[in-house]
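Structure first, then comments.
Every protein chain of the complex appears in place save one, which is left out.
For subunit A:
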Amino acid sequence: MGLGVEYYCPCLAATPHPPPPNLPSSSHSFHPLHNLFFCEECDAVRCNRCVFVEVSGYYCPNCLFEVPSASVRAEKNRCARNCFMCPNCSNTLTVVPSDPPDTGDSRNSPIVISTVGEPPFFLYCNHCRWDSAEVDITFEKPTGLAAQLQKFEDSAPESLEFERLKEHFEPFLRASNSNAIQPTNSSHHGQLNPIQAAASSALSRDIPGVSKYNPLGRSRSGREKAANRNEIAEYKARVEAGAMGLNSGSGAEGDVEFVKHLETVEEVAALNQRWVNSWPASLHTSDMKPLRIPLHSKKSKRCPSCRHILIKPEQKAQSVRYKIKLVAANYLPAISVSLPHAQAALEMMKRSAGRTGSAANEEHSLAAAGGMIAGKTYPFHLSFTNPLYDPIQVRLHVQRAVPPITVVPEGGKAPRAPFAVTLPSSAFPIAAYAEAWEYEDDEDMFGDEDDFEGARGLKDRDGRGKTRAVGVLERRANVTVVGGEIVLGKEAKGAVKFNMLVTYTYRSDDPEPEGDIEGLSPSKAHGHSKAPEMKTFSFYTLVELGNIIPREDPKMDL
């Protein structure tokens, strides 16, 4: 039962309009406002799915050492200092001496500073009590352990094979790099680069029925021959495939025997204990080795369309500051939604807590859980917070709800939309953001009951004497609260969610782009300079109000 507002990034769609909210694909296109970026150049929202990500630095998440990119390769993306991960539970391991100094203190766990004590040293997990002596890994000195472990790793048959492969392909990699002046997706224009050619010919050789990759489809022209000129000499494996160690986890014969004679499940290393390895690892829990901790990276992000930088972190690994940070929250109003009936119910429940559950109480608990009953009408509140230093005018539109596609029963009517949403139809203002608003505690911000009275006074009564709550309810600082209403059909069920188009107008110093009606297809047309103009930007949101409780059975498991 969600209650919230998410924002649309159009990157997955061919049109600027989002998919209907009842389609499963919808959830992939909407994001929390705080996860979105904004490209000023393109005047568009960007998300983590569509931005280009570049690594701007590596660091170890445990010792926080910043690793220069030159060493990252040699050290195989893992920490080369004394940071190790427990292969059993993924906790960080501690270096301990064989003979912990006995202080006679019962509270003294083996978490002792490692430089004292007797060799041999080993790695110990203070969470699950795994230790490296179990797998015969001990050290004479408590320092330089990573280098010793990496020596083990590098002598693994898989690692040696990989090195050999790299060596084999090195000349071709270099050749392709020197051709790298071509645009990156040149292969789609008919030219095979040597790496693809090599991969393709290896694949066609090893897997019967696979033909060589030919970007020009069926036209077997001179192009393919040209590519074949770069053909790589046949690769001879170090070890015959499948002949690798009996302990190897890649479905070797020995595994069958092992699994047949299992006594406890714990003897088998779980998938998540094995996939952190660089190579297929043994199935035996007893073979698990301590792991050097994989490095983390700091990332820069670029707009996928104009390549401008949207996120650029400061160099220092643990700094939380950014040199460039263009986030959507600084451009688009923040919207939050609430259901007054659910809040009222919560209050009632708090007040009646302790009393025995009555029928009324049950209804309140349903309402407090965000439930709405089919066939009823509910008000909802949308609160808009303006991040801009200028006031804005906002206009809302509901994207019409599409009824779920079902087969129309014989003689029946086509399914109707399960609910109807009413939003304020006219534009409403939100005052400018000013530092002073948030500055120190505006104790009255949530304050006086009178304010709420005032808001209530805004609601006018319609003909039948029912209060109407559609329109602006409250304005304070850079926040405007508007009320909407949802009418649920008698047969309605499922989640109440709808797409809402938000259009806002703001003062711009840029000349008005021509033909930019909704900001959905912004075009930076210059040479049209006038005085500061009003500019318009539109974005879609997904508003979720919670679940409908079917009428017949207004009970719900809580």
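Throughout what follows, a residue touches a chain if its C-beta (ideal position, glycine included) is under 8 Å from a C-beta of that chain, and two chains touch if they have at least 3 such contacts; residues count from 1.
The working rule: contacts and distances are computed from a predicted model.
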item: Chain not present in the shown complex, as UniProt names it (candidates "Dynactin subunit 5", "Peptide chain release factor N(5)-glutamine methyltransferase", "Ras-related protein Rab-7a" or "TBC1 domain family member 15"); value: "Dynactin subunit 5"
item: Hidden partner chain, touching residue among A:N62, A:S159, A:S204 or A:S305; value: A:N62
item: Contact residue for the chain not shown (choose from A:V72, A:A329 or A:A432); value: A:A329
item: Given A:N22, A:N77 or A:N126, the one touching the chain that is not displayed; value: A:N126
item: Option from A:S25, A:Q315 or A:Q343 whose C-beta touches the chain left out; value: A:Q343
item: Sole residue of A:S319, A:T377 or A:S425 that reaches the chain not shown, by the stated touch rule; value: A:S319
item: Where the missing chain touches subunit A, by residue; value: 32, 34-35, 59, 61-64, 89-92, 94, 101, 103, 105, 107-109, 111-113, 116, 126-128, 296, 299, 311, 313, 317-320, 322, 325, 327, 329, 336, 338, 343, 381, 383, 438, 441-443, 445-446, 449, 481
